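All protein chains but one are shown at their positions in the complex.
Now for chain A:
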Amino acid sequence: MDLLRFITAGSVDDGKSTLIGRLLYDTGSIKVDQLQAIKKQSKNKGEGEIDLALFTDGLRAEREQGITIDVAYKYFSTGKRKFIIADAPGHIQYTRNMVTGASNSELIIILVDARNGVAEQTRRHTIIASLLKIPHVVVAVNKMDMVNYSETVFTGIVADYSLMARQLGLGEVTFIPLNSLDGDNIVTASAKMPWYTGVTLLDFLENVNVVEDINFTEPRFPVQYVIRPQSEDLHDYRGYAGKIISGTYKKGDRVVVLPDELYSEIDVIEINGEEVAEAFAPQSAVLRLKDDIDIARGDVIVTHDKQPVTTREFETTLCWMGSKPLAEGNKYLLQLHSRVVRCVIKEILYKLDVNTLEKQTNISSIGLNDIARVLVKTADPVVFDNYSELRVNGGAILIDETAYTTVAGCMLG
């Protein structure tokens, strides 16, 4: 059994909450008492028998307004996999929530209302998916019942979307016609769409290959914490604790510690206190080196032959999440894994229109939910990979220097 994290993009109107409710319900992840509570609420709101969408309603403020404000995480599992759903709102004013949910996802389900086809919102969600480099894209054409389960409507949407996906340079896309209200093609194949011979949504989620999304060739190990027991029997013990975010490490590997470029060799690798010959992403481990060199939290241990970029000036695409706008000359803290450095926004190169992909130049400030390309200069070197090449070592956040809030998600390089 393994694990898949995915995000659902769409709005309540596209039947997104119903789709999630359906996945939870049909996989037996909703217990009797939870079902009763939903039935009670369905009655209170004067809706029909049972409103599956209520399973994803979280906070009272959201219930009262009938909207989703924040990313909610939902869980279900089948015999094959455990699933983590990031349920993010789809409207443009919640772009930051969608970017947040997308950052941790290996797969995105983009909901399209069969009646509306590829809409502006579909385009925006797809652009975000491609910016965040989500490896797997599923286009769920929902509400097929409203178009009489028409194959022609479905193939038309497939053609429209495929054209757009090619323009955006999106990789493989899987299309599935659904009716989430009745559960067609979600867990069980639909009898009403015999023309569709592909997999059901759950089939796809269960079988999509996620191990191949992990990079096993570029070793990256950000040091989180130095373990020094300083006890009598472990007097000289010095272990670097962290998580292998990509690649593999073997005893005897020649390594470089960045950004200071200190050279050494792996002496011992420990996982859960036990020595192993080899460790790989995404294991948490402790590395011990042959040489007694000065390594601290924020350093990155990599192997000789495949090194990331170490620099103080670089471009990044970012999604602005702060309430105060971003302007040229503003200073922030940049956090990439355990490394935090001060930085300044040297130049706003352009703002990206998330509906059209149009690049708007001569922009003086960037507001909440905007996507922009900027030039950043840092006080100390940052060790990273191009986000589009190695996602796990290219995503950073900007932190407000005095309020300490997280104000941007950055796709570096």
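Operating definition for what follows: a contact is a pair of C-beta atoms (placed from the backbone, for glycine too) under 8 Å apart; a residue touches a chain by one contact, two chains touch by 3 or more; residues count from 1.
We take it that contacts and distances are computed from a predicted model.
The UniProt record for the undisplayed chain lists the protein name "Sulfate adenylyltransferase subunit 2", from the options "Sulfate adenylyltransferase subunit 2", "Carbohydrate ABC transporter permease", "Cytochrome B oxidoreductase" or "ATP synthase subunit b".
Among the residues A:Lys243, A:Lys290, A:Arg312 or A:Lys331, only A:Lys243 touches the chain that is left out of the figure.
Contact with the chain that does not appear here is found for just one residue of A:Ser103, A:Thr122, A:Thr303 or A:Thr316, A:Ser103.
With the whole complex as reference, residues 1-3, 31-34, 37, 41, 57-61, 63, 69-75, 77, 81-82, 84, 96-97, 99-100, 103-104, 211, 214, 216, 224-225, 227-229, 234, 237, 239, 241-243, 248, 270, 272-273, 280-284, 286, 297, 321, 333, 335-338, 392, 395-397, 399, 404-406, 409 of chain A touch the missing chain.
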